[in-house]
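Here the complex is missing a single protein chain, while all its other protein chains stay put.
Showing subunit A:
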Amino acid sequence: MDVQTWSYLLVGITFALYIGIAIWSRAGSTSEFYIAGGGVSPLANGMATAADWMSAASFISMAGIISFAGYDGSVYLMGWTGGYVLLALLLAPYLRKFGKFTVPDFIGDRYYSKTARIVAVICALIVSFTYIAGQMRGVGVVFSRFLEVDIDTGVVIGMIIVLFYAVLGGMKGITYTQVAQYCVLIFAFMVPAIFISIQMTGNPVPQLGMGSTLIDGSGTYLLDKLDGLSTELGFAAYTEGKKSVIDVFAITLALMVGTAGLPHVIVRFFTVKRVKDARKSAGWALLLIAILYTTAPAVAIFAKTNLIDTVSDTAYADMPVWFKNWETTGLLTFEDKNGDGVIQYVADGQANELTIDNDIMVLANPEIAQLPAWVIGLVAAGGLAAALSTAAGLLLVISASVSHDLIKKTFRPDISEKGELWAARISASVAVIIAGYFGINPPGFVAAVVALAFGLAAASFFPAIILGIFYKRMNKEGAIAGMIVGIVSMLLYMMKFKFDMFGGGTPDDWWFGISPEGFGSVAMVFNFAVAIGVMQFTPDPPLLVQEIVEDIRIPSGAGEATGH
């Protein structure tokens, strides 16, 4: 069978599986819709969290980005895993004990204020929408290349599938489809990685293969060869970075703290029974994520070496089929500047003739390494699993923010449970349509903003939640002022240096040499400082709230989460 038949077959089987699970796990109550009834086992929750977390960006783009960034790509590896340590140690157990449906729920109750809740809802919506548009785009890219439908049709098919199981099943449906999606995506990521590792180094474990010698008998280490090839072509050595130490530090911190502050990740810990289960599921989640995250840098190294070996100084006419296939998608372009018919791939922009999109490195990797057709089909199914699972998790956060935090808790407290459930379904549907619109007509800023969503989460939620748990005397005035200063300073810095507003600026003008991607760390410090400063001059929180804080520090007696 050829690649396309395999792709259709594997994608078809996995989609049928997701829909089957959705029908089996329909949600009947708001508790089931928001938190899957609170009875998910730690391992299942760990798998669902891992799938929720690993988006199209992790599956498709990350290894590619690392491929081209070398050491600088480490910020994503450390940043997107280290956040789970913060989550497990500082947030998950206490938020679970608190026992509510959403993150704005916690902020609103802990800071005894509707204003705080609404500020939190707005932050949650900004973060989630910027993130979800990127996911729908990822769905479109996979469809267009592997199933040869155009990107727009791909996005629409993806929308219908997500709509079906998110709207029908709520958190319960999403949780169990995410368990299946985790299995699909990790299998799809590991199989090609293991094949290629054996091909290049003879070691079946990619994590070890990347540090081994080449199989060609030369005794050269793979990394040394890649460092050599990179410098030869004028690039920085792969194991060295180009970014400044302070910027790498700031970006890593912003990504870690942002991860811990992302509402769609935090909300997953509300779905387990006890506080100890929340801790345990954070452990499982990171272990399952680490499998992909320790393999990705290996894939990046294999793919980069293979790519340079295949294309560099080789005649265009001799390029393999995959090269031509990807040229038609526009993600790979060759411009014969000096007219010699040979591909020059070098660091110097004037002489370089090859432009490669990051995403190709994972998607085309099996083809570059000449793996069998079913492996390539598997990668298509895996990419879709990654994008759909994250999109579904985000949709739930959006619909819960609207139906629970805005309608039920703010504007229409007398709404019945049935009415709230309907409101949740309708807002999920509207959110899918908006996300799909951005997937089809991606505004130029989407790609730039997805990375910045972390900075926004770091600057807004993380300090408010940490202070809410660890600082009993923190009051609403401090928390609200902190969140507003944090998110606004992050937004302003981002607009100035990313979108050229307020006079724009070049990297030379960055404060302390910190890029917009890393500025979330600075904005987070502002948030903490403002919150603690304002608190000194405003009244202490009521005694009842201080008692709640004492109570969430004790793990026993968590009970089922409620919306009241």
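FYI, contacts are C-beta pairs under 8 Å (C-beta built on N, C-alpha and C of every residue); 3 or more make two chains touch, one makes a residue touch a chain; residues count from 1.
The definition used in the following text is that contacts and distances are computed from a predicted model.
*Asks:* Would you mind picking the UniProt name of the chain not drawn here, from "Branched-chain amino acid ABC transporter permease", "Na(+)-translocating NADH-quinone reductase subunit A", "Xanthine dehydrogenase family protein molybdopterin-binding subunit" or "Putative solute:sodium symporter small subunit"?
*Replies:* Hidden chain, UniProt protein name: "Putative solute:sodium symporter small subunit".
*Asks:* Among A:280, A:408, A:425 or A:476, choose the residue that contacts the chain missing from this document, as touch is defined above.
*Replies:* From the options A:280, A:408, A:425 or A:476, the contact with the absent chain belongs to A:280.
*Asks:* Looking beyond the chains shown, say which of A:122, A:149, A:236 or A:290 touches the absent one.
*Replies:* A:290
*Asks:* Any idea which of A:9, A:43 or A:90 touches the chain not displayed?
*Replies:* In the complete complex, the chain left out is touched by residue A:90.
*Asks:* Out of A:40, A:179 or A:222, which residue would touch the omitted chain in the full complex?
*Replies:* Per the contact definition at the top, the residue touching the missing chain is A:222.
*Asks:* Touching residues of subunit A against the unshown chain: what are they?
*Replies:* Counting over the whole complex, subunit A touches the hidden chain at residues 66, 71, 73-74, 77-78, 81-82, 84-85, 88-90, 93, 207, 210-213, 221-224, 239, 245, 248-249, 252-253, 274, 276, 279-280, 282-283, 286-287, 290, 293-294, 297, 550, 553-558.
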